[in-house]
Structures are given as C-alpha cells and as structure tokens.
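This structure is in structure tokens; I'll ask about it shortly.
Of the protein chains in this complex, one is absent; all others appear in place.
Chain IDs A, B and C follow the sequence of writing; residue 1 opens each chain.
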C-alpha cells in the first residue's frame, strides 16, 4: 500500500502539451504511472506521445476515467484549472504550479475544502509512491519502496532528506510534497493522518521550515492522534528574520514562526527533531534499531 | 418527540425589538417556547419584557446558550442576520422575513448548506411542535399534539389544512412551513426525512403548490425512502399560467411546474393527493382507519 | 420585473457585454433622428414585453431615412399579441454570420445559477432543447465562486464553436454573468447572440428579468418599471401594494397568503364557479389595505359576488372585518360578500360582522361552505 497515488491512479495532466508538462507527464508514465489523459484548451483531439489531449477536464474524465489531476499550467490559469478538475469530479488534485496569487489560493482552498476532492499543493513537487506511481517532479530514481512516510513543505529539501534516508537503507511508502505556499491545499496533518492508517508506513518523517504555524499544529495533532514514530526536520534556524511591515501578521499568527519555536513544539510532543538532514536519518536508524 | 423545535429549543430572535418581532417573540414565549434572548444591533443591554437583547448573535449565544434563531428583520438585513446566526454556531435558523433578494438567498443557501447549520425559510411561518414549542407566526391555538407531521410551502394554507385535520381529531407532531421562496433553506425532502425517523409521526402531510419541482423531487424521495403514509395537497390547479418572458427558465426546469404534473408525480409514487384541503383530511381519516 | 430590450442592453453595456449601437425613441421624429445619427442601414424595433416581435412585423430594416420614417410610423402604436407599442429602439444593422444563444437563469431545482449556451440561436430554443437536447449546453455555477473561465470553456468547446470565437464568446458570457449577479437579475437571455461577418460577437437581443425584491439596491432600475400590458385592476392593485391577477370569471376572491388564495380558486372552481381574480392581501394586512383591496376587486364590473377567505396568522381577523366594513360603507355596493374568518382574533372579527348586520354580508364557517355559497350567490 501507499497513500494518495498508487497503481490505481489514473492521471490527467492539465498543461500536458507545455514544455515542462509534457516532459514530466512522460517521465511519470515511464515510471509506471497510468497517465490516461491531458487537458489543454484548444488542443483537444491531439495527443502527447499517445496521451490523448482534451479541451476540458470534464471530457477527459468522461472519456478516460481519470481520478487524479496534475496541474502544470502557468499561475495565471492554475486556480481555474484546479476548480475545473474539482467540478469534473476528480478526487485528488496535485498542483505543481508556483506563483498562484494568494487570494486565488484562498478561494480555491475554502471551496475545495468544503467538497469531497483533495488538493495537494500548489507550489509542490508532487507525490511519489516508490514502485507504484509518481505524480509530479520528484526524481524517482533516488527512492525505493519501503516503510518511511515522508511529508515536506519544501521540494528539494524533500529529495535531500529522502536521499539521506535512502543512504541508510530506508525506502518510502510515499513521499508527499505539500508545498511551501501560505495556503497549501493539504496540511501536514492531512497527510500524517493518512500515513497513520497506512499499514505500510512504519515511520513518519516531517520536513518543515520557518514561517506560519503548520508545524506547531502538526505537533499538537501528533501528540493526540499518532501512534507511529515521527522524526522531524525544520529548515531555517539561521535564516534572518523576514522584514514585515505591519503588525497584524505577528498578532494573528500568535507564533513567532521560528525554527526554534517549531522544533520546541514538536519535541514537547515527543517528536525527535534532527538538526541536519543527516541527523534525521541517524535518528530514524536509532528509532528502528531501538524503538522506544 | 417532535422535529426541529421542542422543549430543548432555546430561541434567540433577530429583530426582537421590532413591532412584529416583539409581538411574536412574546407570543412564542407565552406558548411555552424558551425564548432566551434577542438581537438588535444598538439595543444590546435592553430587554423586551424580560427577554435580554444583545448587539450580536455571538454575544447572545455566549450569554444565553441559544441554539435556535428566528429572523424577523426586514429583507434588507435578513441575509446578513442569517449568516451571522450561522457564524455564531446556531444549529437551526428559522427565517420568517419575506422579500429577501433571490441572489442573497442563493448565496446564503449555498453557504449554509455546506456547513452544519440548518435553515428553514425564508418567507415561512415557522415551526410549531404542539404542546412543546412554537417558533414563528403559526396560530398555535388551532393545533394540538398528535401524530401527523405537516410540511408546507405556504403559510396560511398550512393553517387551513392543519385546521381541517384538527376538525377530524388529528393532532400534529410538528408543523413545518418551509416557505414559498424559490430557494428555501430546507426542502420537503429535508423535512420528510426527519418525520420519517420521528417516532411520534405516523402520517405525513405535504402541502405544495405550483412552480418549481420541489414536489416532484419529494415524490421521488418518498417513493424510495419513506415507509410512513403520505398525503399531499397541491394548490393552484386553476391558477393562470404565469407570464414569463425568456425561454431559459422553461428549459432548465424541465418540469411544467403545474399542479397536475405535481399531483401526477406524487400519485405515481403512491402518495394520495387530496383535491381540496377538506379532501386531504378525509384521506387521512381513511388511511388511519384502514391503512393499506 | 421584465425589462424592454433597450433597457436590458443598457445594463449589458454597463457590464461590458458587447451590443450594437442603438438609441431608444418614443416618436417617429426621435426615431428618424436616431437613425440619421446611427447611419443606414439600421433596424427599427418595437419595444414590448412579449416575444415574437419579428413575426408580428415589429422589427424592420431601414436602408434610408424615408424607410426609417415609414417603419417607425408603422410600428409605433402597433398591437403585438396584446401589447401596444409605445417605444422604439433604433439600432445599427449587423451582418449576420452565425446566431447563437446564451442565458443565465436560476435553476430552482439545483439551487444554483445555470449557464446556457447553444449554437442554434435565433430560433425557438425551447423547441431546440426538446428536439435536440445536445444542442443546448448547460452548466451549473456555484454562486460562491462565480462564473469561472472553465465554465465558459466547457460551454463553448462542448458546443463546438470555432477556435477564434472561444475567447470572445467566453468573455461575453463572463460579462453576462456579472450583469446577472450585479443587477440582481432572475434571467438574462441573449437570443440571438450574433457572430458578425467580421467575427465580432454581439448581443442582438436582450431579455432581462430583475428581481423585484432587490430593487431597493438598484435605484437606477426603478425607473424601468413599466406598467405596460397591465389591466386597470392590476395597476390599481400595484399602486396599493397588493398582488392581483385578473381572471375571466365573475367571483371576486380575496385571501391572505398566495397558497391559500390559490387553493380558494381551486375550491371555487370545483364548486362550479369562475373566479374573477387572484388577490393576495398578504400577511398582517391592516384594515386600510383590506378596504383598498375591496375597491380593486369591485372596480372589475364582471364581479357578481365576492369571497373573503382568511386564515389569520400574522393577519388579524378583526382588522380584516373592520377593513371590509369600511369599504362597504364607502362604496355602497350591493354585491354579495361571503366571508370566512379563522385564526388570530377570529371571534372578534366575526362579532364585528354580526354586529354590522349588512344584508349583503354572508358569514360562513368553512372554506368549502364559503366556496359553495359564493358560487350560489354569483348565479
């Protein structure tokens, strides 16, 4: 088993005819993912090396039974594409696009959240379930099947940590990049909840960074609901404090958003926090060798 | 038992200091309803014959534990008041106000429907559970406790039918006016679902009228999900066809919206339809005497 | 509240829906001046709240001033299916390449706005929808997120329009939705939606219905309120804030609440009578409103008997009785009134009527009994 994407994933790619879109669609298909269709308005009827292209998601779903969408269109079109995928009844929407305006993300989030579809991203590297399916831009060659569930706000940092784990013999059940935007469609908590019930996942690794309070919220959730061991990493201990002009943000968050505060919140709930990606892997080894 | 309002109802009335609002609030309290508070912005701290008034629903809920709202404010303010009640965590919102703009109703409906609150109305007479609670403007003196659940789009027609039933010895579990507006917060189906599971209700009476397809939808639902006997009445067999300008409406509804079409849909699902309010009561008697 | 074509187009312009240039005119002189101003050829269009203007000769092409004058003269004052033409619209003539159909309407069933589009416009679209349902594309719009670009793409791609029209038609649909929402319309319909020879997209007609409940926030729309096509009783009733619909029979009907009034019509019809009107006095009517309602009913000379059917909730029966007695006092009519009062303060109301003891007042205790009685009295 794995979470979110697996052998039953039937992927439809929005922006499949674009340069990056076609490259990664074919890459995902080469990995074994069922890439059943793509959407590019005005290019319906064409195909990308055998992947049929439709004008709308609705046509793509009707004709190819797609249940998962990957959104690869430029930011100007991405919110609309996500909404279209949802309207067409797609269960899981993975938005790779970076730079979607925040108010668009907010509307999309609040709309999707009240329906039955799930959104991962935007501004995320996608999801890899090694040996089963790869949806997105994660370089799959570095990862193999295994029992570590990895969830991360950052793309390349995910690869770094996954790589450190792989170096010590760990494989992954699934690797989920939730994206670094202020309003990710799914949070650490949403993904950790899935790992907790996934029989294949035995260890959960959370990779966070400064800003917001998603890690603090995750810490609380883990303390209350998660029985599996969790190791965390937080990037940005030495990052300079951001220049922010008004005071409203600081008052609302109630959190300093610093790496230290996040690490503290996690450790208070029994989550061990590695100070470097390498240390995360070392903790994972220790936990598996001597689970306490 | 009864549905929606009963002895546990704690009512907060929006517009409690208005002429009609105060009259009916006190009327409802005299009947035995727990009218715990009211809302009129700018009159917080006052009281209406002992009913404390607050500036906001949030204050009223915090201070008096209100779980039900009745909205009695003019149409200009009603949509906002319904949204406020929902935001304050009120479970059941009963909107009496007539003349709320349709686009406001549409937004309110689609918002409320995706949350956990229930809206009855607007443009409805409210809900009476005889012997337990009366929320709204239904003249309670005509009705007594019993086993007929009555749901109606029309206010005064509800009283007429209830009265005919009472004349033949029937009492009511609850009488629910869902209102005659194009976008009622709750449909026949929503209320019939409650009557179906209410142990006190043995017979369901549905009172519809021309326009829309709510009765046709109800007929389908009854055919599939309702085990209790249902009697219906449809007003408007001799009403002149409305003058409508465009064609879009007729194409969209797909239904003629006529009384005959509605009666036919109901009868096709085994619902007996009385041709006059008196006949409804006669059918009810026959059903109870000889339930087939 | 239905708008005339030129009023609808005024709203369209405001929201960026492209329409041909045009000017309203109330006289032949105004029409000719408008035509001169717009240039020839132009189209002279009757402005009435009813369809089928073209077939009835209410839309004419004028290729020069002489024709403009001639057509304007012929159309003004014309009767189109019962509607007299008081108003013209003079519009630049468009060269037609394609005729589409577009509309936004409330779907009461789904409780969402519905967007509609068809490439088979310029004809009776109800028939199109029946005989060729695939030709009418429809998508629901979530009112909380509004009409999105993908909605427009679905409609236009699924309808199979040419690639160069996808964007302009989509933009027109988005503007039309903005008009629909911003102006509190219950319907906006464009038939035909024109593609010109130069591949421009314009709304050649405009059918707009505004939600009367929302007029308070559109002071500019209130001046569009038209009394065209109303009979004298309907106009009187509207002035008094009553809901009145004229019917063909001889029994005046008054009740409180639309459902009860409709039911009363049905019961009277079943008893063999023919109602002369539908009149809903509304909730909480005061004596004065009832008095005015009686005036409206009796101003119809066909009325041979009147039925009052009141079940009081907000409405108090004593107020109704008081209003009725005042009206009869003022009007001095011999038309018989059958009165049934139940509900709030019914005892007081009945007592007032009994006290007045008028020869043409017939109290009844049930709706059915009252219906039978009024049919008998109306003869």
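Heads up, the rule we're going with is that a contact is a pair of C-beta atoms (placed from the backbone, for glycine too) under 8 Å apart; a residue touches a chain by one contact, two chains touch by 3 or more.
The model shown is predicted, which means the values in this text are computed figures rather than measured ones.
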item	value
Visible contact partners (per top-of-document touch definition) of the missing chain	A, B, C
Selected residue (touches chain absent from view) among A:90, A:137, A:165 or A:273	A:137
Hidden partner chain, touching residue among C:50, C:144 or C:212	C:144
Candidate in contact with the missing chain, chosen from B:80, B:193, B:220 or B:264	B:80
Omitted-chain contact residue, chosen from A:44, A:223 or A:236	A:236
Residue of A:7, A:76, A:168 or A:225 in touch with the missing chain, whole complex considered	A:76
Residues belonging to chain C that touch the chain removed from view	144-145
Touching residues (missing chain, whole complex) on chain B	41-42, 44, 55-59, 77, 80-81, 83-84, 87, 107, 111
Residue numbers in chain A that touch the chain omitted from display	20, 24, 75-76, 98-104, 106-107, 109-111, 113, 125, 137-139, 142, 152-160, 163, 180, 182-183, 207, 209-214, 217, 233, 235-240, 244-255, 259, 275-278
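Please note the rule applied: only the chains that are shown with their structure count from here on.
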item	value
Chain ID, smallest distance between chain and overall C-alpha centroids	B
Whole-Å gap separating chain A and chain C, where each centre is the average of the chain's CA atoms	53
Separation of chain B from chain C, taking each centre as the mean of its C-alpha atoms, in whole Å	27
Chain A and chain B: spacing of chain centres that average the CA atoms, whole Å	46
Contacts with 2+ other chains: residues of chain C	142, 144
Residues within chain A bordering two or more other chains	none
